[in-house]
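So the structure is just underneath, and the comments pick up after that.
All protein chains but one are shown at their positions in the complex.
Order of writing sets the chain letters: A and B. Residues in each chain are counted from 1.
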Amino acid sequence: MAEFLAMGGYGGYVWSAYGIAALVLGTNALLAHRAERAVLRELARDLDGDDDDATA
Amino acid sequence: MFTFLHKYASLMHFYRLSTRWSSVLALVTAVLMAWGLYGGLVTAPADYQQGDSFRIIYIHVPSAWMSLFVYMCMAGAGAVALIWRIKLAEIWLRASAPLGASFTFLALVTGAIWGKPMWGTWWVWDARLTSELILLFLYLGIMALDNAIEDRRTAARAAAVLTLIGVVNIPIIHYSVEWWSTLHQGPTVTKFDAPSIHVDMLIPLLVMAIAFTTFYLAAVLARVRSGILAYDRNTSWVRELVGGARGNAHG
Partner (left out) sequence: MTVARVFSAVVRRELRRAARSQSEALYPLIFFVLAVVLYPFALGPDPTLLAAVAGGVVWVAALLAASLSLDTLFRNDYADGSLELVVLSGAPLAVVALAKAAAHWLLSGLPILLLAVPLALALELGAQTLVILLASLALGSASMSLVGTAVSALTVGLRGGGMLLAMLILPLYIPLLIFGAAATANAALGLGAAAELYFLAGLLVLAITLTPWATAAALRIRMG
């Protein structure tokens, strides 16, 4: 296991590269997901506003 | 055939279909990533010259391929948006830009990290890396232009023109940077050329490339869905959808 992490002495380079990749891809996935939820929430709020405008 | 395609261009229809596709794509991405990472980090033998540092290739090369692939998708979407004014194409283009820029950034960073153990410096003005750098500027420019224009549709179409100007320039840039590189470094082999690649090293690379592609598709579909909701916010189907979601939240 230690050998695997050490990557023949290049561990720092290899793992930081993979780490940054995980960060970049993960952030993209997260932001995409969040954007979808945010739009739905915003539209729901607009809808609520419309209902309030309707006369009783 | 056009009626078949037009069905998909309908935003509502695409929204419904893409939700299904996204889950499948996410699953496929996870499986392929796991397979590719295992192959790249464990199974593939260490390189004769570079040792284990070569394993960065499994991030660097797929990122670089994706940075160009996404740009080509954007150029295609841009052409469709300009010629036929298809809203879905406009949304696709705007949704893809941050993803393409991310891949380009990743290619550059992993290229630099790989460069340090290979040649001792964090950056070399290698032809391919330099071309990637210019590509990043193209992406940032498209995102900046898109951001600067208020109206969504105008922004998308302006970004489309810029993307197409860029796509014509990409071969020109690529060629001129290669010219420039050999001019200043002499006719050496481009530093990222692998002489001949062992099949055990190659398969994880291809798997990762496909994994990155399915990742892009899953992520861009999520962004496209947000865009569709924004475009069609006043239609009945969106109001129904949102109303239903809100009902579920309250009820």
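Simple rule for what comes next: a residue touches a chain if its C-beta (ideal position, glycine included) is under 8 Å from a C-beta of that chain, and two chains touch if they have at least 3 such contacts.
Small disclaimer: the values here were computed from a predicted structure and weren't measured.
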| item | value |
| --- | --- |
| Chains shown that the absent chain touches, full complex | B |
| Given B:82, B:129 or B:228, the one touching the chain that is not displayed | B:82 |
| Residue among B:26, B:97 or B:162 that touches the chain left out of view | B:162 |
| Absent-chain contact - pick from B:30, B:149, B:202 or B:230 | B:149 |
| Given B:37, B:124 or B:177, the one touching the chain that is not displayed | B:177 |
| Where the unshown chain meets subunit B, residue by residue | 82, 134, 137-138, 140-141, 144-145, 148-149, 154, 157-158, 161-162, 164-166, 168-169, 172-173, 175-177, 179-180, 183 |
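In the analysis below, only the chains that are shown with their structure count from here on.
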| item | value |
| --- | --- |
| Inter-centroid spacing, subunit B versus subunit A (mean Cα positions, whole Å) | 16 |
| Of all residues in subunit A, those that touch subunit B in their complex | 4, 7-11, 13-14, 16-18, 20-21, 24-25, 27-29, 31-33, 35-36, 38-40, 43-44, 46-48 |
| Residue ranges of subunit B touching subunit A (in the complex, touch as defined) | 41-42, 46, 51-53, 55-56, 59-60, 63, 98-99, 102, 105-106, 109-110, 113-114, 116-117, 215, 218-220, 222-223, 225-226, 229-230, 233, 238-239, 242-243, 245-246, 249 |
